[in-house]
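As you look at this complex, bear in mind that one protein chain is not there, while each of the others sits in place.
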Amino acid sequence: MELTAKSIAEFLNGKVEGDQEVVVNDVSKIEEGKPGSLTFLANPKYSKYIYTTSASIVIVNDSFVAEKIINSTLIRVEDAYRAFAALLEMYNKNTKKLKGIDPQTHIDKSVVIDESVYVGPFAYIGENARIGKNVQIHPQVFVGDNAEVGDNTILFPGVKVFNNCIVGKDCIIHGGTIIGSDGFGFAPKNQKDYKKVPQIGNVVIEDNVEIGSNSSIDRATMGSTIIRTGVKMDNLVQIAHNVEIGEHTVMASQVGIAGSTKIGKNCMIGGQVGIVNHLTIADEVKIAAQSGVGSSIYEKGAIIQGSPAFNIKEYQKSLVIFKNLPRIQKEIHETSRLVKDFQVLKEDI
Amino acid sequence: MELTAKSIAEFLNGKVEGDQEVVVNDVSKIEEGKPGSLTFLANPKYSKYIYTTSASIVIVNDSFVAEKIINSTLIRVEDAYRAFAALLEMYNKNTKKLKGIDPQTHIDKSVVIDESVYVGPFAYIGENARIGKNVQIHPQVFVGDNAEVGDNTILFPGVKVFNNCIVGKDCIIHGGTIIGSDGFGFAPKNQKDYKKVPQIGNVVIEDNVEIGSNSSIDRATMGSTIIRTGVKMDNLVQIAHNVEIGEHTVMASQVGIAGSTKIGKNCMIGGQVGIVNHLTIADEVKIAAQSGVGSSIYEKGAIIQGSPAFNIKEYQKSLVIFKNLPRIQKEIHETSRLVKDFQVLKEDI
Partner (left out) sequence: MELTAKSIAEFLNGKVEGDQEVVVNDVSKIEEGKPGSLTFLANPKYSKYIYTTSASIVIVNDSFVAEKIINSTLIRVEDAYRAFAALLEMYNKNTKKLKGIDPQTHIDKSVVIDESVYVGPFAYIGENARIGKNVQIHPQVFVGDNAEVGDNTILFPGVKVFNNCIVGKDCIIHGGTIIGSDGFGFAPKNQKDYKKVPQIGNVVIEDNVEIGSNSSIDRATMGSTIIRTGVKMDNLVQIAHNVEIGEHTVMASQVGIAGSTKIGKNCMIGGQVGIVNHLTIADEVKIAAQSGVGSSIYEKGAIIQGSPAFNIKEYQKSLVIFKNLPRIQKEIHETSRLVKDFQVLKEDI
């Protein structure tokens, strides 16, 4: 694939600054850019590299103001990151198309598979599972009885979708992720022992959801654990039984959400956050990485931090003082000592 | 399955309040209850829903006192959650019985498999592995050489039980969990490099243990990593080499226990807790979610929180003050200022 700055700018509806005819045949990171490669600048932290990169073309935001001379050709667009992503997607479409059903598979005879579907070696599809069009079921995937996988969805190697669970259209589930294992429910049997509470619900994943690798999403005790349209979850995330994640909420890796908690729409949840069970989190809430959420957040758009988490600005004020505690303690002790001196004085008076 | 309130009450040894003949054919959550469904009320947080639910029957605790009119028929029992669990279990027994050995498996010729056992497609069973009666080895499971799986145990899809490891009777291991990977043991080889310490021990899981999905339990360097009878572990839990978990201890998801630590009986460990290596935790200790345990806990029944964790009441007192630090700092500065004024005064005197 060889592209000129001019043709890229046309594709992106952008404006060229520099050599319209310069050609690229690769992509690179701005700090590692080589002649013949295309890169982008979106994060201001990387601005310094635009003056030294050898990349032939750099896609930048309209708002970018150069402070020194730049050797590369620039293409100005409204949003450099999104534009670059669109280009990558075009570039990515060269990848080979997976199709056909491998003979070394187990597909129950009750299952109807469209000719557009890929089923890789050592995949298992159980009784009455429903598989949509253009679905990719990669090697070593498990799809249980009565499970459902919507059109265009990709299940990467090793994914398990258990009985009765539903994955919507245009979803991507990355390798090793488990959808529909039993929720963690036990009733005390006597003072020392536990009895398993059967988990007879399922998991419902709506459309356009992406879930990272080696994550665990438990089925509901009854009813459904629900992941709404457009949710994006990173790797090693834990979603307990009966949780509901609202539309377009984004979750970084190693987050854990305990049972029956309901997360709103368009929330952003940082890495390693834990949220306890039976809570409600409002729409558009942002939770800083490693926070622990112990009570419901009803304020839309709240930004919180800490373990337990509270308002991020207040948290950070307390945190600054925490770091200064040794100095503050000294001040307290000195003040107390002075005050005791005064007491002596006072008694003298 | 259609059941009357009367027949359910007989099964549960409970008492009906309302229409003895009302019929249910489904279960539901109390807040989503529909006519014809059965639900329960155990957690007081959900009490408000009992006055509005459309569920035909609600199982409640004997101790429940209604504050308004309830439309549903009630069944009073000693413990509503346990009773409901017992019903679910009955309901659950309709699920199809898995049996037989799929032809697309690898089972070493040295292995004897009872006719009550299920071995699903693409499962692997190594040399001299011992498989008990009624065991379910689901698709894509790995059971290594000389490993042992006790009667009635279920290994869900993708579970790996490595060489020489032992899983007891009546255990459930959920999808993707790894039992017996090498412990993390390295000896510094020179100032900059490490040499692997071979891990020649195993993992021993006793009876009635349930382990969630995508968890990792490492084999011992020598001897055994031991999970005692009745332990319940959630998803994505890390158990390092030579750890021992006492009977009936319960562990929420994403907990990590470092090497050689011994946890007592009947402990309750919250989500995302970390415990460092070579510690001893007494029986019945409770550890709040996200805590970090850096030293042994010898007091039976201690309740701790924080990172590092200490007595939960003291922790929470400190925490309240942490939140108020900005206000307290102000008080200190004002007091100091006043005291300095006095010093001037004192010098005047």
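Annotations for the structure displayed:
Think of it as A and B in the order they're written, each chain with its own count starting at 1.
The definition used in the following text is that a contact is a pair of C-beta atoms (placed from the backbone, for glycine too) under 8 Å apart; a residue touches a chain by one contact, two chains touch by 3 or more.
Because the structure is a prediction, the values reported are computed rather than measured.
Screening B:4, B:54 or B:216 for touch with the missing chain picks out B:216. Of the candidate positions A:174, A:196 or A:241, contact with the unshown chain belongs to A:174.
From the options A:67, A:89 or A:115, the residue with contact to the unseen chain in the full assembly is A:89. Of B:11, B:49, B:64 or B:184, it is B:184 that touches the chain left out of the display. Considering the complete assembly, chain A touches the hidden chain via residues 27-29, 32, 43, 45, 79, 81-82, 84-86, 88-89, 91-92, 96, 102, 104, 120-122, 138-140, 156-158, 172, 174-176, 210, 212-214, 230, 232, 234-236, 247-248, 250, 252-254, 265-266, 271-272, 289-290, 307, 319, 322-326, 329, 332, 335-336, 339, 342-343, 346, 349. Listed by residue number, the positions of chain B touching the unshown chain are 104, 106, 122, 124, 140, 142, 145, 158, 160, 162, 176, 178, 181-182, 184-189, 192-198, 200, 214-216, 218, 221-223, 236, 238, 240, 242, 254, 256, 258, 272, 274, 276, 278, 292, 294, 307-308, 310, 314, 317-318, 321-322, 328, 331-332, 334-335, 338-339, 342, 345, 349.
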